[in-house]
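With one protein chain held back, the other chains of the complex are shown just where they sit.
Lettered A and B in written order, each chain numbered from 1.
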Amino acid sequence: MFYFVIDILGTIAFAISGVLVAMNKKLDLFGVFIIAFVTSVGGGTLRDVLIGNTPVTWMQESIYMLIIALTVVFAIIFSNHLHHLRRTLFLFDTIGIGLFTLLGIEKGLTADLSPIMCVALGTITACFGGVIRDILCNEIPIIFRRKEIYATACILGGSSYFLLILLPFDGAYAYVAAIMIIIVVRLMAVKFNITLPNIYGRQKA
Amino acid sequence: MFYFVIDILGTIAFAISGVLVAMNKKLDLFGVFIIAFVTSVGGGTLRDVLIGNTPVTWMQESIYMLIIALTVVFAIIFSNHLHHLRRTLFLFDTIGIGLFTLLGIEKGLTADLSPIMCVALGTITACFGGVIRDILCNEIPIIFRRKEIYATACILGGSSYFLLILLPFDGAYAYVAAIMIIIVVRLMAVKFNITLPNIYGRQKA
Partner (left out) sequence: MFYFVIDILGTIAFAISGVLVAMNKKLDLFGVFIIAFVTSVGGGTLRDVLIGNTPVTWMQESIYMLIIALTVVFAIIFSNHLHHLRRTLFLFDTIGIGLFTLLGIEKGLTADLSPIMCVALGTITACFGGVIRDILCNEIPIIFRRKEIYATACILGGSSYFLLILLPFDGAYAYVAAIMIIIVVRLMAVKFNITLPNIYGRQKA
């Protein structure tokens, strides 16, 4: 139940991020809905396709489409006021990538993948909805450009999970701890302006 | 046999639309063929991948590749005269999305999906070849931008199918009726210039 609430909050935060990008591009109602939808479920869909978990999750659980549709309607009506929610949305997004990473790792374990591939799958689940959103909006994906600690937080937290269960740590605790690590790493990176290393020498990237 | 003819006409119309976009971008022969190909079969391929119906349909039925290759050759040779066919192509395209939507719905029923997801799958089948075409040509997909009643026609017609079989209506009649509804909605929308509602307030989108 607790996880379900987080899942829904993350889905809403992702959908609103999609609405904002799509409206910025002046897309029509259908375009805004599709961008919100792929931002929310695109990462999990890519994950499901790569491991052969089909029909993909959102086709089997109509709740996601319903929530995203409601979010889109709400976000369009209140689009002039969404900037007031910026901090709340950032928080939901951060909690969302934490949970989505671990959901992806779980699916990887079910598919008998190695820990490294489970972490990759978790990161795809959390981050590649935004990648597909940006591709559909004809932009280079933002997480490839800004040196932000975003996917990196998912990779660190996901790796922690496997370290923790090695210690040995109880699985359920490790699960929660890994989500917390992703959230804390992301929040700390934003607060203290920590970025990925610059790979372009002295000139400004 | 009747459906097969419509399927082929739709495939040809979609392929020609791909050739036109690709030649507009000055792509080379290989690029033009690939764009024509994904425009025609991309929607069905995405559908097959999402529900795990693999190898995807076009790999199992070589007829599509053959027809698309012939269409590309024809379209390149007569590219200066294709505008004379604009009305014919529009008609084939419209009939094509009607049939492709219902083909997608059928696949969804076979995969035990809910009616809403079947309609989504039908719409993907009919509309997402064009989305992949536009992405490969580095454009924001046209169906996300123009407020046209295109995907909306597929959604309305697809939903009608499930209403009609509830009435109860014989499946085969409902199938044909739903295709007709998609065609009529699309034609009416173009004729009377009906569009999706503007979501950007007073300023022109």
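To be clear about the criterion, a residue touches a chain if its C-beta (ideal position, glycine included) is under 8 Å from a C-beta of that chain, and two chains touch if they have at least 3 such contacts.
Just so it is clear, the model here is predicted, and its values are computed rather than measured.
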| item | value |
| --- | --- |
| Residue touching the undisplayed chain, where the options are A:Leu113, A:Val176 or A:Ala189 | A:Leu113 |
| Chain not shown: contacting residue from A:Ala69, A:Ile143 or A:Ala177 | A:Ile143 |
| Options A:Ile135, A:Ala177 or A:Val190, residue touching the unrepresented chain | A:Ile135 |
| Missing-chain contacts mapped onto subunit A | 49-52, 111, 113-114, 116-117, 120-121, 131, 135, 138-141, 143-148, 151-152, 195-197, 199-200, 205 |
| Interface with the undisplayed chain - residues on subunit B | 22-23, 25-32, 34-35, 45, 49, 52, 54-56, 59-60, 62, 65, 76, 135-138 |
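Criterion: only the chains that are shown with their structure count from here on.
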| item | value |
| --- | --- |
| Rotation, 0 to 180 degrees and nearest 5, that superposes subunit A on copy subunit B via CA atoms | 120 |
| Intercentroid distance (Cα basis), subunit B paired with subunit A, Å | 30 |
